[in-house]
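And then chain A:
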Amino acid sequence: MNKENAITVKDLTKTFGAFTAVNNISFEVGRGEVFGFLGANGAGKTTAMKMLIGILKPTSGIATVANFDVISHAEDVKKSIGYMSQRFSLYNDLTIKENITFFGGIYGLKKTDIKVKTQELIEELGLHDEANKLVGALPLGWKQKVAFSVSLLHNPQIIFLDEPTGGVDPITRRQFWEMIYREAHKGKTIFVTTHYMDEAEYCDRVSIMVEGKIEALDTPKNLKTQYKVDTMNQVFLKLARNIE
Partner candidate 1 sequence: MGISVKNISKSYDKVMALKDISFEVKPGELFGLIGPDGAGKTTLFRILTTLLIADKGEATVAGYNVIKEYKSIRNHVGYMPGRFSLYQDLTVEENLNFFATIFGTTIQENYDLIKEIYVQIEPFKDRRAGKLSGGMKQKLALSCALIHKPKVLFLDEPTTGVDPVSRKEFWEMLKRLQKKGITILVSTPYMDEAALCDRIALIQNGNILEIDTPEVIKNSFPKTLFKVKAAETFKLIQDLGSYELTHSAYPFGEYIHFTSNNVDFNAKDLVQYLESNGHTDIEVNETAPTIEDTFMELSK
Partner candidate 2 sequence: MKRFIGFIQKEFYHILRDRRSLFILFGMPIAQVLLFGFAITNEINNVDIAILDHSKDATTKEIISKIAASKYFSIKQVIDNEAAIATAFKKGHIKAVLNFENDFSKKLISENKATIQILTDATDPNTANTISNYTASILKNYQEDLNKGATLSYQIVPKTRLAYNPELKSVFMFVPGVMTVILMLVSAMMTSISITREKELGTMEILLVSPLKPFQVIIGKVVPYILLAVINAIIIILLSLFVFKMPVQGSFFLLGAESILFIINALSLGILISTISTSQQTAMMISLMGLMLPVILLSGFIFPISSMPLPLQLLSHIIPAKWFIIIIKGIMLKGVGIEYLWKETLILIGMTLFFIALSIKKYKIRLE
C-alpha cells in the first residue's frame, strides 16, 4: 500500500437490505490533498463517509484511513481524524473558550495543553474580545472558523468537513478556505463532502457520486474540459441528467 496515501478505498460496498447505498467504489486520496466528495442528497456520500470515519461497517471491500483499516482498527481511525459538519459543530450555549476546553478534553488533551492551545487558537483567529461570548451569538462564518480550529485540536492527520461553508458570507468563506489550504500545506489531508458545487471548485480533486457509484473523479479543471462546460455545477448537472 502506498504510504503517501491518506485514504485508500477499494471495492467498498454498503447495502441496507435490498438497497445498495454504496456500490463498489474505489479511490485514493493523497497526503496533503484537498479532496471533494460530491453527490446529490441520497447519492450515498454520507454512507460512504460514515464508513471512512469508522462508525459504519462496510458490507464488503477495504478502506484504510491514515494507514488504519476502518473495520479492524476503527478506534485508531477515530483518533487520527478530525470532523466538522455544518449541522453540528459547537455548543451554542457555551462560550468559545468553554467549547475549546470541552473538545480538548474529549480528545484527551492534557489540562495544561488545553490552556496553551485555547490561547493560541483565540489569538490566531483574532477572537480575543469574543472569547467569552456564547457561540450562539456569533455570525455563522465565525462559528465555522472556530469549529474548524476545534477539529484540529488533537492534531489529526485527516480532517473530514461536511458542507463547511454553505450560507457563510463570501469574505469569511475565503478566509475559511485559506485556513483549509494552510492545513493542507502543512501536510494534512482534507476530505470535503458537499453538494454545493462552488465549494467543489476549491478542491484539488473531486469525485462525483451518483446513485451509489463514483461517476467521475478528476481535478475540477479536467472535469470541466472533459464535459466541455465552464463550472462544476454544469458538470454535475450533466452527470445527473445522464442517469435519469
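Convention: contacts are C-beta pairs under 8 Å (C-beta built on N, C-alpha and C of every residue); 3 or more make two chains touch, one makes a residue touch a chain; residues count from 1.
Inclusion criterion for the candidates: all candidates are chains of the complex that A comes from, given by their letters.
Quick caveat: nothing in here was measured; it's all calculated off a predicted structure.
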Using the touch rule from the top, find which candidate among 1 or 2 meets chain A in this complex.
-> 1
In the complex, the residues of chain A that touch candidate 1 are 40-42, 139-141, 166-172, 174, 177-178, 181-182, 184-185, 195-198, 201-202, 219-221, 231-233, 236-237, 240-241
